[in-house]
Each structure stands twice: as C-alpha cells, then as structure tokens.
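Note that this complex is displayed minus one protein chain, with the remaining chains in position.
Letters are used for the chains, namely A, B and C, taken in the order the chains are written, and counting of residues starts over at 1 for each.
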Amino acid sequence: MIAEEKAKGYIARRVAKEFEDGDVVNLGIGIPTLVANYIPSGIQIFLHTENGLLGMGPNPSAGYEHPNLRNAGSSSVSFLPGSAIFDSAVSFGLIRGGHLDATVLGALEVDEKGLLANWMVPGKMIPGMGGAMDLVTGARRVIVAMTHVNKNGSPKIVKSCMLPLTSIRKVDLIVTEYAVFKVSETGLVLTEYSEESSVEEIKGLTAAHFEIDPQLKVIER
Amino acid sequence: MIAEEKAKGYIARRVAKEFEDGDVVNLGIGIPTLVANYIPSGIQIFLHTENGLLGMGPNPSAGYEHPNLRNAGSSSVSFLPGSAIFDSAVSFGLIRGGHLDATVLGALEVDEKGLLANWMVPGKMIPGMGGAMDLVTGARRVIVAMTHVNKNGSPKIVKSCMLPLTSIRKVDLIVTEYAVFKVSETGLVLTEYSEESSVEEIKGLTAAHFEIDPQLKVIER
Amino acid sequence: MKKKMVSLQEFSEKIPSGATLLIGGFLGDGTPDLLIDEILKTDKGDFTVIANDTAFPNQGIGKLITQKRVKKAIVSHIGTNPDTQKQMIEGSLVVELVPQGTLAERIRAGGFGLGGILTPTGLGTIVENGKSKIQIGGREYLIESAIKADFALLKAKKADWYGNLTFAYTARNFNTFMAFAGDCTIAEIDELVPIGGLNPEDVVVPHAVVHFLVRRSRS
Partner (left out) sequence: MKKKMVSLQEFSEKIPSGATLLIGGFLGDGTPDLLIDEILKTDKGDFTVIANDTAFPNQGIGKLITQKRVKKAIVSHIGTNPDTQKQMIEGSLVVELVPQGTLAERIRAGGFGLGGILTPTGLGTIVENGKSKIQIGGREYLIESAIKADFALLKAKKADWYGNLTFAYTARNFNTFMAFAGDCTIAEIDELVPIGGLNPEDVVVPHAVVHFLVRRSRS
C-alpha cells in the first residue's frame, strides 16, 4: 500500500511525462493540479484554465496575489509571458472545438470500456459537472489521474460505471499509483505497473477486465 | 416629378427625424447612408456598421484615411469618441439579438403587407443578401428609404413582392420622396405626403392598397 | 443623451421579486457584489438566478442563496456552496445543472438572437434527458435552447458614460455574453472614464447592450 501523499506525487509525475513540447493542457482540481510540478525539463506546456486564461503560471508569492487573476479552483495564479485572457464562451470554444491537446481529470469511476464518471453520486454528492463534460467530450486526449482505489479501499476501475457518466467519449489513459492503462478499441490494456506492486496485485485492486500489453514495463520514476 | 438628387435628400431628411436620442442605428448603402447628414440637432445617434464598429464617424479628410477603418461599403470612416470595435459574430449578435434600435435600408420592392425584397433579381442581379436578412429580421425598427418608383417609373410599392423576400418580418416604416407609410397589422397606412404631390398622385404611383391616416399631414421639410 | 449612471438605490428599485437574473462571475471573481448587497437590503426574493456557480456560503452569489432569496438556480457547479446543496436537498431551492460550456453558449445564443445551439456535450448522459437530438454531418448533437433573462447583473472594471465596458483579467468569464442576454443589463463598475477614454479596440462589451451603470458611491 502506497501512502496517499506519496501516491499523489507518483501519479502526477507519471502523467507529466505524457505531454509533447507546446501542448495546451487543462488540469482538473486535485491530483491533476499537481501534474504542473513535474513537467520534464525541455518540455513546455501551456496551461489552460476554463475560467478564461491560457498561459497560467504558478501561485504568486504571498502578498502578490491579484483578486481577479484566478484559476478554476478560485486560487490566485500568475501570467506567464505570452498569456491570453478570454471569456467563458471562448474558453469552452477552445475545449469543445478540439483545441486542447490534453485534459487531466480525476475520477470517481472508470469502466472497462474507458467511460468516466466524475461529477456526481446520486443522493449523496452533487457538485455539478462544471466544465468536466465539455472537457471529456472535446479535448484531444483525456487522461484520468486518480488513486487506484477509493478511501474505503474499493476499486475505482469497474466493469461498468454505476454512477452517472460524464461523457460517452472514452478516456485515453488511466494513471494510478500502481498502474498505467491505455484505453484501446477493445478495452483497457495495462502498459505499466509500479515497482511496489505486481500484475496480480493490480488485478486484485481492479474490478474490470484488462489486457496486458506485450511491452508491459515498470513505471519509471 | 421630383428630380432624383433632390428626392434622395428629401427621403434622407425625413428618415432622420425618426430617431430618439441615443439610438443605435445601422444605415444601409445608398440613400440610407445620406440619413447621417440630416440628424436633427439635440439628437445623438450611434452608427453601427456590420463589419464591426459602433460609433462610426464621417469620412476622414483626404490623406487622413486608415486602410483598416472602413464601413460596410468599403469607404474610409472615422471613430467618434466612445466607439467600439468587434468582430462580425458580435456585430451580428447586436443585430440579430435586437440591440439595434433601427436599421434603414433600400428596397427593390415592398408589398402591401410590409414585406421587403431587396437582395436579388433572379436571373439578372444577384449581389447576395450580405447583412440585409439579419438586419431586417433582428433590428427593433426597420425603415425603408427609397424612391417611390424605379428608374422605369414603375411602382416599387406593390401588392405582393414578386422578387425573393429578405425576411418574413415586416418593415415598420416606408419613406419615399412623396410619402410616408407606416405598416400596421392590417397593412400600409399613408401618414404623410409631400407638398409636391397629392393623395391621388400617390395612389397612381403605388401598386398596393393603402389606408389613409385620419391625421394625414404634409411632410415637414 | 439619457444618463446611464444610476445610484445603488435607483438600481435596486428596478429589480422586482421573482425576476430572472443573469449574474456574472466565476466563484465570486467578476460578480457584482455591490449590486447583490443592495438587493439584500430589501426583502425581495423568489429570484431565478442563472450563473456559472453559486460561489461560497454568504459570498458573492452565495449571499443570495444563504439568505434564501433564490427559488431556482441554473448553474454548472454547486460543489463549493454547501448551503446550495442543503437547500436543494430540503426542496426549498430548485437546482438545474448545465454543463459549463453549454450554459455559456445558451446564454450567448439568447443574447445574440439565436434560438439555441447544437452541442455534443452531454450526449448519452443524464443531461440529455428530455432533450431532442439531431444528426448533422454524421455526428449526433443535443439541441440546447437559448437562455434570456429579465436582468443581467455584471461586474466590469471600467466604463465610459455610454456604457462601453472592460473587465479585469479572469473576471471576464460570463459577464461578456450575459450583457447581451438581459432585457435590462446593469453593470457595476470600478472606474468611470471619460467618453473617448477607452481605445475602441479595448472595449470588450459595446455600450449598445448596457442599459445602466452603477458605481460605489463616494461618501
């Protein structure tokens, strides 16, 4: 069992290797936000935030915040040189129009077809979909970054989502602290596993069928 | 018979009395453009041009033109203080969304229901509708400014348009050198006539039925 | 010229109980706080609020929620406001959740005189319940209707006397297109500039859609 804080770092670090130089990327709240801290040197990505900014930089030092320069989680952020400001209609035009190279999102459930549920638990937690439905529907690549199991230890990768779907568009990649799955035409394929685990252990933590990639390897950290 | 140049001036001068202070107005090409020269003192209107400017001012003096500050007829124009620039989508958002108080347009035909045809003569002249269909559909008031008869002396106000319609939205007012008609629920109503003409003469120049307003008066010039 | 600048009190007299209100802002950033506070000085309520979110308890749009002035909220997200969730579960507040990009386009469509838009977002999810679908070019889309409201309440940075508006950084968000979709659009501004004091290319919302301006009274 990898401790939660460590797990988050592992996940973010692995996701950060997915980008090409120049990619425009939207990072969701939670683990996805951490991805920005692990971008490999030599790779420059442009962070998009759905409230209307491309080119978002890190949180400014205390005392240097501006009340009207925020990310979609309401945190103060900064401009990197070459940033652009726009309204929410343009921001979602970028998203829905396929102009984002990737989005990284958390999940409540992902199923063995690659379908994602991440916006509500009926009768319990209804935060609303916010921008998630547009992001999953429109981004060129959708990467799920999440812990392998939930707080009760139950698998989050399931046979079929029981929770309401975010989109009928399948995700492209699932990254957890134990495993990396790509989503193929026929379903999930395990391509990488962590040195702390094994294929058998991952099978035990996963409630969905998955294939194993012939080039299966250990996650580089 | 009023000579053409004089007629144009009469028409423009009469149309110019239709505006309230602060109105946002789009003037079409031809006689409508002349309207700007006759706005009564004390009345300020804001000219909108569909290629992306609100607050358009007169043509600049020779030598002071800017190649990228033009009206929809491709003439050089100027900014009045308080102008705004926008793209064509926003420009037609203003038009279609009902944010223009009035548009003044020329016509090939207007019929006795108040329907307008002004964008093509099948097999002969097909300039295209440009912005006319959006303007007639979306502006709060549509004012037709045209000579009463065409170059062959035939009436342009007809029983039913033979030419393709610009919109199924009826115009609100028709101003010619001889007459002013308002368009009511039931059809055309002659409200004013020129001192050079008479109701009988106007009937002879008009191929549509019209009512006569009980407050019929002579056009003030 | 009819003056567009009104006092906070003149503003609040225009807003009746039961009105539909488009309110700008994203988690409070770009929300007209002065206007909301002024409404809260009255006993008006039963509003339908259309906005990106309901912000936080007793902050921004959240003030209208916490003080129970809202009967219906059409928003994309309520996760930051437990008061909204509580009132929704109690049944005193109806919440209609709309994907954020769809909400933006529906409001823009209303203001731009369009009947609606065709979007792939929400297809095959519970968002499509009760909606029509259409095939275009071999792809399927949801038909989403336009949204308009009695009032649009905006927060802008600068305005000239005519009502041309600019915004501060990410405070632009929903304010720009909401301006077009209010039968009466009222902007709370931080700074008034003279007519001609804005570069025409810097104007984000042209004055034709802005009916009234309000600024903090300098007392």
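Note that in this section contacts are C-beta pairs under 8 Å (C-beta built on N, C-alpha and C of every residue); 3 or more make two chains touch, one makes a residue touch a chain.
Keep in mind that this is a model prediction, so the values were computed, not measured.
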{"item": "Options B:Asn68, B:Asn152, B:Thr186 or B:Gln215, residue touching the unrepresented chain", "value": "B:Asn68"}
{"item": "Chain not shown: contacting residue from C:Ala146, C:Ala159 or C:Ala208", "value": "C:Ala146"}
{"item": "Option from C:Glu105, C:Asp160 or C:Glu188 whose C-beta touches the chain left out", "value": "C:Glu105"}
{"item": "Chain C residues touching the omitted chain (full complex)", "value": "105, 109, 112-120, 132, 134, 136-137, 139, 141, 143, 145-146, 166, 169, 200-202"}
{"item": "Those residues of chain B which, in the complete complex, touch the missing chain", "value": "49-53, 66-70, 72-74, 85-89, 91-92, 95-96, 126-134, 137-138, 164-168"}
{"item": "Chain A residues touching the omitted chain (full complex)", "value": "21-22, 24, 44, 46, 48, 53-55, 79, 81-86, 89-90, 92-100, 137-138"}
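In this section, only the chains that are shown with their structure count from here on.
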{"item": "Chain whose mean Cα position lies farthest from chain A", "value": "B"}
{"item": "Chain centre separation (chain A, chain C; CA means) in Å", "value": "29"}
{"item": "Chain B and chain C, separation of their C-alpha mean positions in angstrom", "value": "35"}
{"item": "Between chain B and chain A, distance of the C-alpha-averaged centres to the nearest whole Å", "value": "56"}
{"item": "Numbers and ranges of chain A residues touching at least 2 other chains", "value": "none"}
{"item": "Sites on chain C at which at least two other chains make contact", "value": "108"}
